[in-house]
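To start, the structure itself, in structure tokens.
A single protein chain has been omitted; all remaining protein chains appear in their positions.
Letters A and B mark the chains in the order given here, with residues in each chain numbered from 1 onward.
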Amino acid sequence: MSAHPASTSSSASRALGVLSLGGLALLLGYALVWSPADVVQGDAVRIMYVHVPTAIVAFAACGITSLASAMWLRKRSEGWWVLGGAAAEVGLVFTGLCLVTGSIWGRPTWGTYWDWDPRITSTTLLFVLLVGYLALRQVDNERGDAAQRGMRGAVVGLLLVPNVAIVHYSVDWWRSLHQPATITRLDPTIEGTMLFTLVLGIAVFSVVYVWLLLHRFRVGWLEERAGDRGIDQALIDRRAEAGVGSGGSQ
Amino acid sequence: MSVVASALAMTHAGYVAAGWVIPLVVLGAYAVRTVRRGRSLANRVPPEDRRWS
Partner (left out) sequence: MFHDAALVAGKDLRVELRSKVTLQQVAPFAVLMLILFGVALDPDRGVLRRASSGLFWVAVLFCALLAIQRAFTIESADGGRDALRLSGLDPAGIFLGKAAAIAVQLIGLEIVLAAGVIVMYGTEVTGWPLLAATCAAATVGLAAAGTLYGVLAAGLRVRETLLPILLLPVLSPVLIGATKAFEAALGGAPADGWPWCGLLVIFALLYVAAGTLAFGPLLEES
């Protein structure tokens, strides 16, 4: 019917893609040029306009994974399983970027790439939690049962939000005993163009996340379909072999 | 330190550049990889399994 090559795109994803690109261009303008430098941090604050959004998206991704896991436990449908993995994988990318941009920001402002700041520490633990979740999803047990794999993944996925919450709270409390009053990561009295740029950054990166999630979800969905077809095809081949081997006709 | 040097120091230009280039490149690369995976998978699967286009 259509001449479009088969892909994971749709009119919705194309619209989101255009919105993402346009938004990113606008954000770059504000972040790098039109917003002022900070009084204390200088131009290093411009990194915040990408760092803070990646942090927010990373934690939101976590929430989506937990929600998808809860829904899988109720409905046992494949879509929720695929969504959990897709949200976590894209979330992992954003978590990694959060750590990297945070580290890059830290060098000119604190003089060091790593600091046992509560947020870096708990974000790093979030990173490992997501890696573990994704690794668990890949593994089949000896019998390769999809329902078992689903249950394991769902329990760990569901526990992601409570784990992140407890870790975040304990690390925060732990470090708050040591933290001298230095530059905080983002001045709470931020206002004007800087506030606008920050909010724009959050909005734009959220749209980017959703676009990536859409594609990654469809990829995951196709993988499940292709996997099923692979099994069906293998069964057909096996039966064909057996039919030939016994010398009989079907 | 001269005024120019200290002004330049506050721009932290290299760090700001890295702080933006790295995320954009990584996200771009991940996007390309995902879309390409999607295309190759979509070709192996009949249209009725692809309900979005």
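Assume a residue touches a chain if its C-beta (ideal position, glycine included) is under 8 Å from a C-beta of that chain, and two chains touch if they have at least 3 such contacts.
Quick caveat, the model's predicted, so the values are computed rather than measured.
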item	value
Among shown chains, those touching the left-out chain	A
Option from A:Ser10, A:Asn163 or A:Ser206 whose C-beta touches the chain left out	A:Asn163
Hidden partner chain, touching residue among A:Val40, A:Val155 or A:Ala234	A:Val155
Interface with the undisplayed chain - residues on subunit A	73, 125, 128-129, 131-133, 135-136, 139, 141-142, 145, 147-148, 150-152, 155-156, 159, 162-163, 166-167, 169-171, 173-174
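We take it that only the chains that are shown with their structure count from here on.
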item	value
Contact footprint of subunit A on subunit B as seen in their complex	9-13, 15-16, 18-20, 22-24, 26-27, 30-31, 34-35, 37-39, 41-45, 47, 49-50, 52-53
Interface residues, subunit A side, partner subunit B - complex	2, 4-10, 12-13, 24, 28, 31-32, 37, 42-44, 46-47, 50-51, 54, 90, 93, 96-97, 100-101, 104-105, 107-108, 208, 211-212, 215-216, 218-219, 221-223, 225-226, 229
